[in-house]
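The other protein chains are all here in position, but one chain of the complex has been omitted.
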């Protein structure tokens, strides 16, 4: 038999087995589908959280407060000093009035506090996006010191406190997701190999007979491998379907509060490349399970499952 | 055979089956263990998050700012007005100096701002813990209005903005955990019933023979039910062991950042009652899987798994 | 004891298992059942212990219609019937002892009595020394004898033996036969399906011959071989229900 003929034989054999033992096949397919689905949920949620974090990081700014007595020349000098590093046009000048307006809208409950502090209670400042990561940590520190030492600068607020807090939160959330993710992955692998191993137990009499009438391992295992592969593919595709359906349902039937949750966790769906990855994962799981469960040479030598 | 004899028979039969088919038994036990373990992780994490949230909520206060010109009599009047509702001794008076100290330590980067605002930049205030939920929403609103209308009161900051944000965050985290939890639960039930159903397929020839030699359903199913129950119990106990071990490991081998994460997510272990619940869950899963998989009258009528 | 009234069994695929068979077997009778491969012997036995149900007609066992028996009563019917299955049907996960003593065990016999009973019964088929072996560790003939022991252990009212000597050498077949004759003398009704014509002619008794699902012959053979232990018949020999005389059995139903 040529290799192509053999391949054809494997596929015919595998599909007829799939159809004949459709209950068990369905079980295996669903198991893989559930696992891949969970993987997909993890990818979606972690992807969205990462997006959110990036957004927060983008919005974070370095603020250089100027002394109230700073002249226009001082302001220009400081701007030049800043843009030398962060790039031309990157620094936004916030005059005292704007600062006050922003404070009022950000902390309406504290707005009254400003009343007692006379006219122009907040200083002018420069705000610079912190995404200019070209500068290394060491030289950034130096530059910040230099800025802070400028006589016209009252204070440099680089928000690193807050950034650290943000990082901590992202870490918490990602950590949580990773822990759950790893556990899920282990469960999935475990489940799939359980199901396929039990299936192999069911087939072991059959395998024993094939061996006894002169089949080589290649012909015995081929159909099972292809069966595992097909089950895995089906499971993966099914999971993608569930993900799509679930994603759709999440954004259709939800009211306000849930809507917020949904949009934070699952606004963006997976890109095609990751969908493909998930299907490949399902196929690999199916094939891997089959390989794993047929691994032992001794399998099929005894009719009694132990 | 008396019922007690029958029960004894079931146990003897079940344990000898467990020992003889120890590979498959181990599979079932591990599956249940993994599921119960995941349930336990969920309980621990959600319990700790809830604790954290409660802590935050406890620390949240209602703040009544007094006008700078408020006299001592005004202060006493306001205190009476507040304690009438929140209970005697509940309101804490924060004088301007304390307020300033607190601001400085809370926002060190903004401390310089206070310099320009003259002496006593922050007003005196009353802080009241918000855990007096005895008042209904409607009357609380009225009371807050009344307070705000008092001539000596500059502003009532009931932090409801911030509370809403906190609630939102808790909702997000709990929502995330719940979604994952529900999916996990479904996976566990699915997995267990898969494993037990496949096991039942393995036993169906055996069951058919028992039927043919005159065994009643009671005697056929009894040992399988007990087997499922024992597997479930073992799985549950094993899971508790894993949880304890995992919890221990988390607090032994971690450095700073992870330590923070760990203490937020898993500081407190589960109370005995919840541990018992988890073991019971495992047992129920094992028994339920056995019942489910032997449900069909037709099972064991044919030697060929479909 | 066992009555079939115009019984037909058509399998789902359209195969005819039995075709309008009527017969009556009184209590205590030993009946041989013969016929070519695929003639319907196993089918007939299956209808009696209700592994299969008749598609037409009815089967009475002890006067009760087997087909209309509610499902939860079927086990009690089967406990009064010992069956030696053609393919043995031993439980691979259980030892010889456990296979044989399954029914006594669920009937509440204590362990020591089970052991004694199983030992006694296995000794009679020559397998007492293999009590703790698993079926897969036995030769074909040994498995068959375990199946025989299981059918006999509960002293059933009816014994259905489907080709119980097909894997045994003549000497062992003879011993199994004697065993059957003995328990028959104690009142057990026996239907013995076999291809072994030599055995049938030697023993005599009533012989039912099936051909393509039809009962084509119901005859009484002479040559009443009795077990060594039999001093006098405990049950009187029932009259033949067919008036076909004894004939050369070897010439029967040659066409397959």
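A few comments on the model shown:
Each chain gets a letter, A, B and C, in the order it is written, and its residues are counted from 1.
The definition used in the following text is that a residue touches a chain if its C-beta (ideal position, glycine included) is under 8 Å from a C-beta of that chain, and two chains touch if they have at least 3 such contacts.
Model, not experiment: these values are computed from the prediction.
Listed residues C:10, C:73, C:195 or C:214: the one in touch with the omitted chain is C:195.
Looking at A:210, A:229, A:243 or A:266, the residue that reaches the missing chain in the full complex is A:210. Contact residues of chain C toward the unshown chain are 11, 13, 15, 34-38, 41-42, 86-87, 126, 133, 137-142, 144-145, 162-163, 166-173, 195, 197-198, 250, 254, 256.
Counting over the whole complex, chain A has residues 1-2, 5, 9, 17, 20-21, 205-206, 208-217, 219, 297 touching the chain that is not drawn.
Just so it is clear, only the chains that are shown with their structure count from here on.
Nearest to the common centre of all protein CA atoms is the CA centroid of chain B. With every chain reduced to the mean of its CA atoms, the largest distance from chain B is reached by C. Mean C-alpha positions place chain A and chain B at a centre distance of 24 Å. For the pair chain B and chain C, the distance between C-alpha centroids works out to 63 Å.
Computed from the mean C-alpha positions, the centre of chain A lies at a distance of 68 Å from the centre of chain C. The residues of chain C that reach two or more other chains are 92-93, listed in rising order. In chain A, no position touches at least two other chains.
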